[in-house]
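Every protein chain but one is kept in place in this view of the complex.
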Amino acid sequence: MGEMTSGSGGSSIRVLEGSETGFATTRFDDLLNWAKKYSLFQYPFITACCAMEFMAMASPRFDMARFGAEAPRFSPRQSDLLWVVGTISQRQAPALRRIYEQMADPKWVFSFGTCASCGGFYDNYTTIAGIDKVIPVDVYVPGCPPRPEAVIDGLLLLQDKIARGDREPAIVKPRQDPAVVAGNLVRLGKKSTTET
Amino acid sequence: MSKLVLDILKSRFGDDVLETHSQFGDDTAVVNPAKWREIAQFLRDDPRCAMNMFVDITAVDWLGQRTPRFEVVLHVHSLDKAHRIRLKARVGDDEGNGAEIESVFPVWKGANWFERETFDMFGVVFTGHPDLRRILMYPEFKGHPLRKDYPAQKIQPLIELRDVPDRFGPFGADEGMSFGRQTHDYRRDEETN
Partner (left out) sequence: MEPLDRDLEEGLLELPSEPMMLNMGPSHPAMHGTVRIVLELSGEMIQKADVQIGYLHRGFEKMCERGTWSQIFPYVDRCNYVSPMLNNVGFALAVEKMLGVTVPERCQYYRVVLGELARLCDHMICSGAMCMELGAFTPFLYFARAREIIWDIFEEETGARVTHSFGRVGGMASPPSKFFKEMVRAGVPRVLEFINEGEKLLLKNRIFLDRLEGVGVMPKEDALALGWTGIVLRASGVPYDVRRAHPYLVYDRMEFDVPVGTTGDNYDRFMCRQEEIRQTARIIEQALDQMPDEGPINIDDPRIILPPKNEVYTTIEATIQHFKIVMEGIKVPAGECYSYTEAGNGELGFYLVSDGSGTPYRCRIRPPCFATTQGLQQLITGLMIPDVVPTFGSLNMIGGECDH
């Protein structure tokens, strides 16, 4: 395993990897990560319509149990994966933060649905525009509600992330700042006229 | 729908029934707010009306269009006679002061949460309500969101929101469709989000 570079934000936690730790501890880390990723105890923090797809994912057709993420533990002390399912309102945010803080490390946060990822189409006085304004998030799954296949895809991404030992919270890829795009276009226009 | 209930109301209360109409088939009576509970009691107790089922209480904000700004709207239904009525009363001035009306909780217990919601969203105070506090918004919220002068996007966070670097917020005021759609936000707050 090579050196792990931290993300663009720069974090204060750096996981010792690869050549830094020595052979035996690397294998042990791999084993631990393998165990962690296939035995996620979830805390389903369920609020809204995405709960329907969460229930569908737990039900026999799109079985979540085959990925190891079956056992819901309705106590933050006993769980390591916080599923935030549904819209989080301003009123609910302190509860969410408290539950996140009560969970023991290592913990991961899975943002299920658009409302949890970015506020959805509820752009108003009462909705938090994405739970990453309250807690750090590892995987975002968009969809209103997302199909269970999409959520399983997200779960597998999370499992890969755990296997890598990556503790950096996910940064949403920034969309282009319109001013910058416009500036680039203007510059391109000038360049082509001067060239011809 | 028959106008029976409207006629009974008019004959009993006379001048206190300010207007009536039956637009789209719904019987409506606009009444004097001072007689609100009395009329409600009459509607429940009179055997010809027998409105035993409470349906809804809400309010409409007519800021800028009418001077008693809020219109408190009550819907009730009679199970045996199968008729409904909508009762309205106009209260409040442009600042939102004076928006008081009697609570109909003593008449129908179901008015409890509906009146709390109307108070929460509009600021209409129901006198005589046992427990008038906010129900949908958190107690620390200032203002009344469904009033027309509350900007829809003005948030009052309960806990400090994190600043996530490399992430842009939702559409700003100068992005997205700016034409063709009417909105009823009268005065938008400049500091959104």
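As written, the chain order gives the labels A and B, with residue 1 at the start of each chain.
Note that in this section a residue touches a chain if its C-beta (ideal position, glycine included) is under 8 Å from a C-beta of that chain, and two chains touch if they have at least 3 such contacts.
As the structure is a computational prediction, the values presented were derived from the model and not from experiment.
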| item | value |
| --- | --- |
| Chain not shown: contacting residue from A:52, A:104, A:156 or A:182 | A:52 |
| Candidate in contact with the missing chain, chosen from A:40, A:81 or A:99 | A:99 |
| Residue numbers in chain A that touch the chain omitted from display | 44-49, 51-53, 55-56, 58-61, 72, 74, 86-87, 89, 91-92, 95-96, 99, 121-122, 124-127, 144-145, 147 |
| Contact footprint on chain B, counting only the chain that is left out | 23-26, 28, 52-56, 58, 60-61, 73, 75, 79, 82, 84, 86, 108-110, 112-114, 117, 121, 134-138, 145-146, 152, 179-185 |
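One rule holds for everything that comes next: only the chains that are shown with their structure count from here on.
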| item | value |
| --- | --- |
| Geometric centre distance via CA averages, chain B-chain A, whole Å | 40 |
| Touching residues (chain side chain A, partner chain B) in the complex | 8-9, 90-91, 93-94, 97, 118-119, 123-126, 128-130, 132-136, 171-172, 174-175, 177-178 |
| Chain A contact footprint on chain B (complex, rising order) | 137-138, 145, 150-159, 161-162, 164-171, 175, 193 |
